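Note that one protein chain is taken out, while the other chains of the complex remain in position.
Per-chain numbering from 1; labels A, B, C, D and E assigned in written order.
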Amino acid sequence: MQTHKAKRVEITIEAVMESRLTDALKKAGVTGFTVLPVLGGSGRSGAWNRSGQISRASGMVQVVCIIKPDRLDDLLDSAFAVVERHIGVVSVVDCEVLRAERF
Amino acid sequence: MQTHKAKRVEITIEAVMESRLTDALKKAGVTGFTVLPVLGGSGRSGAWNRSGQISRASGMVQVVCIIKPDRLDDLLDSAFAVVERHIGVVSVVDCEVLRAERF
Amino acid sequence: MQTHKAKRVEITIEAVMESRLTDALKKAGVTGFTVLPVLGGSGRSGAWNRSGQISRASGMVQVVCIIKPDRLDDLLDSAFAVVERHIGVVSVVDCEVLRAERF
Amino acid sequence: MDQLLSLAAENLISPIILSFVLGVAASIARSDLSIPEAVAKGLSIYLLFAIGFKGGVSVAAHGIDGKLGLALLSGIILSFVLPLIAFALLRVMTWMDRLDAAAVAAHYGSISIVTFVAATSVLESQGIASEGYMVAVAAAMEAPAILSALWLVAKGGGSGSKGMDSTLMREIMLNGSIVLLVGSFFIGWATGEKGLAEIAPFIVSPFKGVLCLFLLDMGLVAGRGLREGGRILRPGVLAFGVLMPLIGSVCGLGFGLALGLSSGGTALMMVLSASASYIAVPAAMRVALPEANPSLYLTLSLGVTFPFNLTLGIPLYVAVAQMMSGG
Amino acid sequence: MDQLLSLAAENLISPIILSFVLGVAASIARSDLSIPEAVAKGLSIYLLFAIGFKGGVSVAAHGIDGKLGLALLSGIILSFVLPLIAFALLRVMTWMDRLDAAAVAAHYGSISIVTFVAATSVLESQGIASEGYMVAVAAAMEAPAILSALWLVAKGGGSGSKGMDSTLMREIMLNGSIVLLVGSFFIGWATGEKGLAEIAPFIVSPFKGVLCLFLLDMGLVAGRGLREGGRILRPGVLAFGVLMPLIGSVCGLGFGLALGLSSGGTALMMVLSASASYIAVPAAMRVALPEANPSLYLTLSLGVTFPFNLTLGIPLYVAVAQMMSGG
Partner (left out) sequence: MDQLLSLAAENLISPIILSFVLGVAASIARSDLSIPEAVAKGLSIYLLFAIGFKGGVSVAAHGIDGKLGLALLSGIILSFVLPLIAFALLRVMTWMDRLDAAAVAAHYGSISIVTFVAATSVLESQGIASEGYMVAVAAAMEAPAILSALWLVAKGGGSGSKGMDSTLMREIMLNGSIVLLVGSFFIGWATGEKGLAEIAPFIVSPFKGVLCLFLLDMGLVAGRGLREGGRILRPGVLAFGVLMPLIGSVCGLGFGLALGLSSGGTALMMVLSASASYIAVPAAMRVALPEANPSLYLTLSLGVTFPFNLTLGIPLYVAVAQMMSGG
């Protein structure tokens, strides 16, 4: 099957920052992303988990964008501007996609 | 630790198509997969999110399969037959796995 | 944007083993990880899904750790000690991260 | 007329309607108020179970009259026929292509169970009796409309339709809400008043309150849909969303009178015909007509027709049913 | 006998049982009806809280008789001993290996709290009183069976057992359902009738209705298990799933009579002994005996023994307890 090179960017970010991040992505011309729920985690700022929580203060989500390689830098710049002072993790993986016209 | 080359295929697909996709995967001899929930997303067909929804019409899930590299084409063919006319994203990443006998 | 090489390890493991795994990771000096929920799946031990379940016996979670490449072996050793006799999948992907000082 | 207006006004300031309005307003103002998906599903399971059970108990109490079979048949006919009317209207009134028009039409042949629930609670508070088996009629009307719509697409060349296969057929017929509604109807029927007495403090007393929260949620979802899909609501489309329920209700009225249903039953038949699906049909359309535009049918059904029925439609249908059936 | 049959029949057409049946039927027919995990957990938290609380209130009202300690001890002994019987039976009646047999045996020594809840509601509707502290006995019986099973594996060479460590021990003893049951028992005890009066409209009146929805969910899960794991139910295994609760109930009866419990208390002791765990023990087995086959123990416990107890077992145990304790 014909596949095409792309980048899979995964941004783990505080739930309160989700809409700010996706707005920034849209401004940077990123048209597609998927948001995954996160149950809990641990990092330099300690451990957390969502069970029983009602405040959005302590949850995170994972935003996954698959993009053409040449769009990567724009995306990282705009994502970085949002996560800069916040906790969270940004990682990039090389991938292959079907239906390249969609990205 | 001894690891083995494999492919990680990630298919983001409408929830209503999940069982059709997994049936197709099983027919193609794919024996293992994991289904992750998706909270929301955005793409050419607009933005969506699951909060408060009761209909299955507008949700998506992510199906992740790790397979031996030589099985990739079969998998992609059968996955493509299902997603072809539907919205959704298929991506493939090179990975290494422990316990290769399981795949 | 400046990125740094890292490894993304994804461990799909039974929910009952989650705390044992994360304890082992912490002992091995892994300081950051994220836990994702899993809806269902299928493997050699059959198919399962969480809907309507109240027992923790049949669910799984996905633990994702991003680490410096040189820490990979320690991580895999300690993860393997936990998953060894259990069902579950461990995969490793090469990735790039922003803010390398965090890993 | 005066009575009708005051009835509508009274209907409008009920906690149920206002909860829906609150939801819509919160969404449109972009508040982050939201009800978790699991909770919304839990509420809908409660409502389906309760309404089915109570319908069954009422059948157990009043016995089945010969009309049950005819009522079911009428529902099925309506569900088959209404999409044809809707389709014709859409092609005339809007710019929709065949595929989109068929997908929207399917929704209007099928039914909205919450509209039905809201109508039963209006009937109750006005002390108007109705046939308990109307919930079975509701269940029977869920699916046929889908077949009509697929037939419309197939007739037009079928491009865009993946058509009906046995898996989809099973999915539609055994869709969770139909099974729960019919199942609890039979449980209510089998256990009767005695069964009801055991669980009434759960399914009867708090019913209206739960309905409020559920309508709050529907308002939130509808408001989000309007915010995002509002631009599809060109005048023609909007007009269809209000006209079609009126036409549906007239068809329902005809069948109700012909069958000699009680005035409550006639009103419910009107409500079912006037209402548009937002659970079963949208999911079926995603499978069978994946290229039809979901925001068209979701916005119309949930954002236009549902609120219209909830606020103006139901009191109107109840008043007309009473007038015409001499209730 | 006649009375027993009519009692069983009456039991069978209650909303509670029929809800379970609906769930099983929906699953087997592959309907997509499902209750979200979060809602199912919410329902179980409600039931545990309510049953624990009411048990505590009843102890506050009737005082503690000297039998509480003995009843707890009896429960613990039963939980230790029943797995040994179950294990022996399994090795004779089925082809299971040591590991699987031990894992299954653990389930039958422990208890199913929903079976207990269903039994209390049968007792209530028949106006049969029981000792409030039976919920504490239920909690005490959850864990010991696990130790017996691990001992059985260890004795046999231990291959396959990761054995008991302090983490697992803590997890089992402080498992959510035990803590909630015991905690709410103490809250009920401390606040007594006055506390109950405050929250009765929440934990008493809607109780049976909530139980219906919960059993609907259990039916859905059990049906799915049967659909997927049904092939493990060879005749020997199936026979075990029905025989073992009967044997358990006889042991429970012996202890109940020996202690001089009320007929309700004796019935509950029988129910606890007859029931098989499906929450705490399966989770412990995944940790301690990861190589044992989960579909064996889950299908047996939830797909065979639970429905057997729910439909035929409970009325039988109640009738026998009344007969034997002269109630």
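The working rule: a residue touches a chain if its C-beta (ideal position, glycine included) is under 8 Å from a C-beta of that chain, and two chains touch if they have at least 3 such contacts.
In this text the structure is predicted, and so the values were computed from the model without any measurement.
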item: Where the missing chain makes contact, among the chains that are shown; value: A, D, E
item: Residue of E:A61, E:A190 or E:A258 in touch with the missing chain, whole complex considered; value: E:A190
item: Given D:C212, D:M244 or D:L261, the one touching the chain that is not displayed; value: D:C212
item: Those residues of chain D which, in the complete complex, touch the missing chain; value: 13-15, 18-19, 22, 25-26, 29-39, 42, 125, 201, 205-210, 212-213, 216
item: Absent chain, residues of chain A that touch it; value: 14, 16-17, 20, 45-47, 49-58, 85-87
item: Chain E residues that touch the omitted chain in the full complex; value: 36-39, 41-42, 45-46, 49, 53, 170-171, 174-177, 179-180, 183-184, 186-188, 190-191, 195, 198-199, 201-203, 205-206
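Everything below uses one rule, namely that only the chains that are shown with their structure count from here on.
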item: Co-neighbours of chain C and chain A - touch as defined; value: B
item: Partner chains shared by chain C and chain E (touch criterion as defined above); value: none
item: Centroid comparison with chain E (C-alpha atoms), farthest chain; value: A
item: Chain A and chain E, separation of their C-alpha mean positions in angstrom; value: 45
item: Distance from chain B to chain A - Cα centre to Cα centre, in angstrom; value: 19
item: Chain centre separation in whole Å, for chain D relative to chain B (CA means); value: 34
item: Multi-partner residues of chain E (each touching 2 or more other chains); value: 32, 34-37
item: Junction residues of chain C - those touching two or more other chains; value: 36-37, 49, 93-94
item: Chain-level touch network, classified as line, ring, star, complete or other; value: other
item: Interchain contacts, given as pairs of chains that touch; value: A-B, A-C, B-C, B-D, C-E, D-E
